[in-house]
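Missing here: one protein chain of the complex. Every other protein chain is in place.
Order of writing sets the chain letters: A and B. Residues in each chain are counted from 1.
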Amino acid sequence: MTDVVLDRIGKHYGKDVALDEIDLTFGRGVTGLLGPNGAGKTTLLRIIATALAADTGTVLVLGQDPLTTRGRTAIRRRLGYLPQEAGFPRGFTVFRFIDYFAILKEWDDRDARHDEVRRVVDAVDLTDVATKRIQSLSGGQRRRVLLAQALLGRPGLLVLDEPTNGLDPAQRARLRDLLSTAGETSTLLVSTHQTDDVAALCERVVVLEHGRVLFDGSVSGLIATADGKVWMSGERSSLARNAWRTGSGLWRNVGAPPAGADLVAPTLEDAYLMLVGDRALAEVGSTS
Amino acid sequence: MTESVRSDAELLRAVSAQDEGALRLLYERHAGWLNARLRRRCSDAEVVLDVVQDTFVAAWSGADRFRGDGEVAGWLWGIAIHRLASRLRRGGAANLRLGPALAERDTPDVSAEDQVLVALEHSDVGAALGRISPQLRVVLQATILDGLSTREAATVLGIPQGTVKTRLVRARAAMREELS
Partner (left out) sequence: MTSSDVWHADHDDLERFLDGRVGAVFAASLEAHVLACESCRAQLNAMAFEPEVEARWTGVRSRIEDPAPGAVEAFLRRLGLSQEATSLLAAVPSLRAGWLLGVGISVAFAGLASLLSADLGLTLFLLVAPLAPVAGVAAAFGGDADPSHEIVTTTPFSAGRLLSLRTLAVLASSVPLAVAVGLLLPTPAWVAVAWLGPALAGVTATLALAPVAGLTVSSAVVGVAWTSAVVAADRASDPMALVGTASQLVCVLVIVVASAALLHQRSYDPLGRLS
């Protein structure tokens, strides 16, 4: 069962190609979207969230076509969206802001609406500050306010652009908990820079770079591509793609080993760096 | 996450900074006994629950008015009893049944044991209080013990304000007599 179908989707801004003929499908569960800055993750999420129209290709979200008004409205009724950045109207409290969006999401019955607002406020642990003005909150708290409005109505499709931005480790863990529960019954698309969030939370991962899909498959599958390519040793290899000294004092070498190194099991981060690093190197090679 | 237990005063300070969690904690600590104590003044359970709710809403907006002197418990009781009084004034006191503390019934303390304990708590005063007529005792309860004004006490008890004043004078006289 696929909730989102993207067929040869393209988007460009002037000469810049943001998305280059992408084919993707998403279904129930949590899919992570990884990629460096400028890879096109935000553009892709905006298109799926009906905030932007693609230039070419067809999009089907929850079986609806976002290019028609009726289709868009139908999609939006089952959608929760957290953009990468958003501001707040002046003077609004947490409760009022989320209530504002609950109204925009067609909750007309005030009592039911307020109950729902309280539910999502509690879900993101902002109960204690529900009556405070958003401008007096920390960055992480503001992010959670935006997350709360996305959770209104338990949407069938949750599109989250960097939801863990600004959250401390405890809050990130709490968020993972929340999202994995949601993933049992809904389709979640989560874009992030944090490979450990993807590793912990997602069954499936898509890696984007320069508007193209580099990898689309299971998390374990991506990790497996780095099998046999990660070593720990006392020194750094000059041939390694990436190498850094870890907390234990040893060097982690990704790509090629120095002499006498020990092979170790790869992490998602290793695999991601190898994948993205390759392309970066290939590009450097092609322009020189 | 270990957090040292905050005092009532600290919680109230947090409430004035709009910390809803702190109000919740105060609610957990005080709503129970406030409800029980109010029920002794008014038998109507729904009215008393409303007053408890109102008390905490008032505590939320008025938290900065607590000057840190005395217990938060006493402050909350003050809000609660005055709320009840104005509720009774608005709602027509005649329709609401008074609770046992304000009922003009002869209520000698139940057992000899109680007499002893009361004596420990209040020494002569408690014994004296038990001996004056219930009509007078009730007026003392409403004004001296609960802190209502004569006007509020009049509404609550359903008697004219003048009567409250005269009974108060007689009650004081009766107490003085019992204690001498």
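The rule is simple: a contact is a pair of C-beta atoms (placed from the backbone, for glycine too) under 8 Å apart; a residue touches a chain by one contact, two chains touch by 3 or more.
All of these numbers come straight from a predicted model, not from anything done at the bench.
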item	value
Option from A:R96, A:R133 or A:R236 whose C-beta touches the chain left out	A:R96
Residue among A:G87, A:P169 or A:G249 that touches the chain left out of view	A:G87
Touching the absent chain when the full complex is considered, from A:H114, A:R133, A:H193 or A:R236	A:H114
Touch list for chain A against the chain that is not drawn	49-53, 67-69, 73, 76-77, 79, 81-83, 86-90, 92-93, 95-97, 99-101, 103-106, 108, 110, 114, 118, 130-131, 146, 149
Residues from chain B at the interface with the omitted partner, ascending	20, 23-24, 27-33, 35-37, 40, 45, 49, 52-53, 56-57, 60-61, 71, 73-74, 77, 100-101, 107-110, 114, 117-118, 120-123, 125-127, 129-130, 134, 137, 141, 145
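By definition in this document, only the chains that are shown with their structure count from here on.
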item	value
Whole-Å gap between the CA centroids of chain A and chain B	56
Sites on chain A touched by chain B in the complex	127-132
Residues of chain B that touch chain A when the two form their complex	18-22, 24
